[in-house]
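Every protein chain but one is kept in place in this view of the complex.
Our next item is chain A:
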């Protein structure tokens, strides 16, 4: 697997596999334990399909008590555990380990409560993101974060990854829309954080859990805020001769005090791939295409469309279409939403990156990507969440050509280094997982990473939960716990004074 080092399997655990499987069957009776290799095949990978590994055993619990007993059993016996929701992670967050129990939460698939006066839904973690909206849409409500995998991805997985989506510019990420969770710690303790009230009672552990990639605890219940659907939504489809003009248009829209419901940009290769695939009517003679969606009451949307149109014109737009019907609005989005499969048609394989940059650095980063594309001899198509600077470069390669996967990964790593260099970050919404794990030192010093590991130590001191993810190198908690004495001095002899 492409040079990725995972924790060395524990021999003692591997030897005791039969005993562990039998014990799991006692804890989770019925159909909840899968140990045959051919049946476990379905779980060997997540959305990052370049990496595959069969787990020790697959366990699908149905109750919180079972989750608690499985974790306590494993904690007591030093057995690793990898939690998994729907398996849609794009960073390998749910990649199994050979010596680890794969704890699959898909049978936690029920909505537990709907409370319209307080606008909250309580769901089990295996409920899909879209499933929450489905449960409340008849009354005109919805759950705002909308990752593009929302048909399949689970709300528990959304918490683990702090998932975003097209609408998070205006409505926030998972972290801003989750009010509470119930979770089980690796030692089997059940803890509730938040609820249908706002803010934490002490340290904001809910905030830490959100985006912790399954390394701190297993989520068993989620309480989310639902919102009333906006009355209307309309979109503008705007073409520019250069990406600089498109980028300036984005900056000017925000500078005018407008926060659109969604603001997406595509570059020339992505525009062409999408248009060839879905025939959305995209202009083919532009370098950058911007979709700006405005939502709210009709009068507000009409007012803002006028403002955005003027801003686009001022920035040299060569085409600007305004959706006149819901059908037309959806057709603007059709190409953007099909961008990934469209790129899949023009290249045998593609590798999707996820860096975020300060928006003003867009021209510089796009130019840098063009240089890298030439250097590696691989094509790249760009779609990005323009409002918040989250890039999704799609690197085109052919896995059947020896060495191309490695080349694509090196290209991707160079793009992320460039993102960090201009003041951005390695991952905007897909997570670190195994994919970007070894790039963490590009952004963090060892001291920075040690602090994150200290959080891990408070939750899971034996590093049993989802090891091999996020951190390039695991350090033992006891070692981290030592106080470092500065330059051999035991105490500072003088009080510092300023």
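Note that in this section contacts are C-beta pairs under 8 Å (C-beta built on N, C-alpha and C of every residue); 3 or more make two chains touch, one makes a residue touch a chain; residues count from 1.
In this section, contacts and distances are computed from a predicted model.
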{"item": "Absent chain [UniProt protein name; select from \"Reactivating factor for ethanolamine ammonia lyase\", \"FAD linked oxidase domain protein\", \"Phosphate-binding protein\" or \"Transport permease protein\"]", "value": "\"FAD linked oxidase domain protein\""}
{"item": "Touch with the omitted chain, as defined above, among A:251, A:330, A:346 or A:413", "value": "A:251"}
{"item": "Touch criterion as defined above, residue of A:211, A:335, A:393 or A:412 at the omitted chain", "value": "A:211"}
{"item": "Per the touch definition above, residue among A:98, A:287 or A:450 touching the missing chain", "value": "A:450"}
{"item": "Which residue of A:13, A:45 or A:356 touches the chain not shown here", "value": "A:356"}
{"item": "Per the touch definition above, residue among A:132, A:381, A:432 or A:464 touching the missing chain", "value": "A:432"}
{"item": "Candidate in contact with the missing chain, chosen from A:281, A:297 or A:377", "value": "A:297"}
{"item": "Positions on chain A contacted by the hidden chain, ascending", "value": "115-119, 140-141, 161-162, 164, 168-169, 172-173, 175-176, 185, 189-193, 195-208, 210-212, 228-231, 251-252, 254-259, 296-300, 303-304, 356-360, 385, 388-390, 423-432, 436, 440, 443-445, 447-452, 454-459, 470, 480-481, 483-484, 486, 489-492, 494-498"}
